[in-house]
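Yeah, one chain of the complex is gone here, protein chain that is, but the others are all in their spots.
Residue numbering begins at 1 within each chain, and the chains themselves are lettered A and B in the order written.
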Amino acid sequence: MSGCSAPERGVPALRCVGLEKSFGGVLALADVTIDFTAPGVVAIIGPNGAGKTTLIDGISGFLRLDAGRCYVGGRETTRLQPYQIVRRGLVRSFQDVRLIQQESALDNVMLALTRQREEALLGALWPMRHKAEEELNVTTARDTLRFVGLDDNAESRASDLSYGQEKLLALACCLATRSDILLLDEPVAGVHPDTIVRILELLRRLKDDGKLVIFVEHNIDAVRQVADRVIVLDQGRVIADGSPGAVLARPEILDAYVS
Amino acid sequence: MDTVAQLVANGLIAGSGYGLLGLSLGLIYATTHFFHFAHGAVYTVAAYAAFAFIALSGLDAWLGIPSAIAVAALFGAAVDGFGYAPLRRRGAAPLTLLVASLGIFVAVQAVLSVAFGPGVQRLHATGADAPVALFGARFTVLQSVTVALSAGLYALTFVALHHSRSGRLMRAVGSDPRLALIYGIEGERVVMLSFAAGSALAGVAAVLAAYDTGLRPSMGFNALLVAVVAVVVGGVRHPTGAYWGGMTLGFVQQIGAWVLPSQWQDVIVYAILIVLLFLRPASFRGGSASRAE
Partner (left out) sequence: MEYLLHIVVVIEIFAILAISLDLVAGQAGLLSLSHAAFFGIGAYASALLALHGTAGYLTEMVVAMATAIAASLLVSSSSIRLHGEYFLIATFGFQLIVFSVLNNWTAVTGGPSGLPGIPGASIFGWQLRSALDFAAVGALQLAIVYLVVRLMVRSPFGRVLRAIRGDEAFAQSLGKNTVGVKVAAFSASAALAASAGTLYAFFSSYIDPTSFTILDSVLILSMVLIGGSGTLHGPLIGAVVLVTLPELLRQVGISGELAGNLRQLIYGAALPIVIAFRPKGLVGRSGLDGRFGAK
């Protein structure tokens, strides 16, 4: 599924060039140009309305940009459909947690895990062919749930999970897509402090596994704990980009976030 | 069908009928953002009410027709009040409301079929078929009445929407459904008013059609398709736009009738619908998250 072959040396894992988007006269993104390299944990912060979710929507193909280009592993993804971008190795999560509520946690992860060729309609008529793969997927799915700490809830329906568990499940689904780049929209917002710790630990481990995690957050504390790079967006423009120590020390940045 | 004048006349006649249909559904759609399929039932009920009053009970047309239109208005409001409102309160999704609407349509049609029989019925008005010739085009008195009435009702609706309190309220609620909640009782009344007004207009269209081509229990389905296409064509935001949507539809269809064999005429209606749904992605496409921060 991870269609991106090992990225060549020197090619950024994700590159955004000159991204622009307006909504009826309101500029949400203005000439945003950023290079991201893997592995890493990058935080994108900024006041409300700064364009953070728009950026994620634009990169992941859910929003058509007015101008600019995106490249994943050196290959352009600007006009691709969301599902095509996932197959190139970039996955995103949603600010309002999205899951298939009526299905179990395990089924949600299985959904993320199964590959295109296993899901073909005609393939359904020969259940024997993919039986082995399906069983392997179940094992991998359970392992993924164990990685995020939800193995006890594998059979629970998603709608029965707590908010924090839903966020963990959404993260598990992102992982199951085998993507090397994860765009997470407020992964720790609104969850219990214990869950925050768990999620941040998972993000660190993902970086250790060689992945690139880019996350939008308002929780500056979380950002300080786990990010190795902070990008600040304000009114659609990048106004700061550097290490957390450098960026978060600037008074004007902190002012925007007095908390 | 020899001259351009005839083509224009045919287009105007068809367009006026379709425009009225579009306007009737458009009024309701603009306030509720809901494709009220049972509108077809309201249409059919109006036609059969006129038939019952005039042909069966012998009532004078001057009394029977307004009565039929009143029946339509009441029935339309009742469908909303007793059919949709309870479902809305239970949190039904728009798609399920559509299915419920369909069920109501079908059930009502069955009742009418039983009450009046499945065959074609006719309504006669003396002089309605009298020929009129104007600028080289030929049509009937009834058809000219259709055009005039349709235009008049459009003007009336337009004025009412822009210069009356109820009309302004209707437009406000239509532009932001949450306003209906803020307006509370008034908001609900506005919705009911739009159902009543839209149904009354449908009633006029139905009575005209009954005199023109007769009545059959299934007449509501094709009327509904026309109304829906007119709303889609005319812009789902402006109730009066649906009138022009219907007018356009009428003209395009008549031009099509000129060049295509008869079995494909309705295909034009469908094709227009599809082309428009296809070309208006923002309003109609689903399945992807669109978020603005």
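Convention: a residue touches a chain if its C-beta (ideal position, glycine included) is under 8 Å from a C-beta of that chain, and two chains touch if they have at least 3 such contacts.
None of these values were measured; they are calculated from a predicted model.
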Write down which of B:47, B:104 or B:252 is the residue touching the left-out chain. B:104
Where B:42, B:229, B:242 or B:257 are the choices, the one touching the absent chain is B:229
One chain is left out of this view; which of A:31, A:66 or A:118 touches it in the full complex? A:118
Where the unshown chain meets chain A, residue by residue: 1, 60, 62, 81-83, 86-87, 91-94, 98-103, 107, 110-112, 114, 116, 118-121, 123-125, 127, 130, 134, 173, 176-177
Omitted-chain footprint on chain B covers residues 35, 83, 86-87, 90-96, 98-100, 102-111, 113-114, 118, 218, 221-222, 225, 228-229, 232, 262-267, 269-270, 273-275, 277-278, 281, 284-289
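As a convention for this text, only the chains that are shown with their structure count from here on.
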Centroid from C-alpha atoms only, then distance chain A to chain B, rounded to Å. What do you get? 48
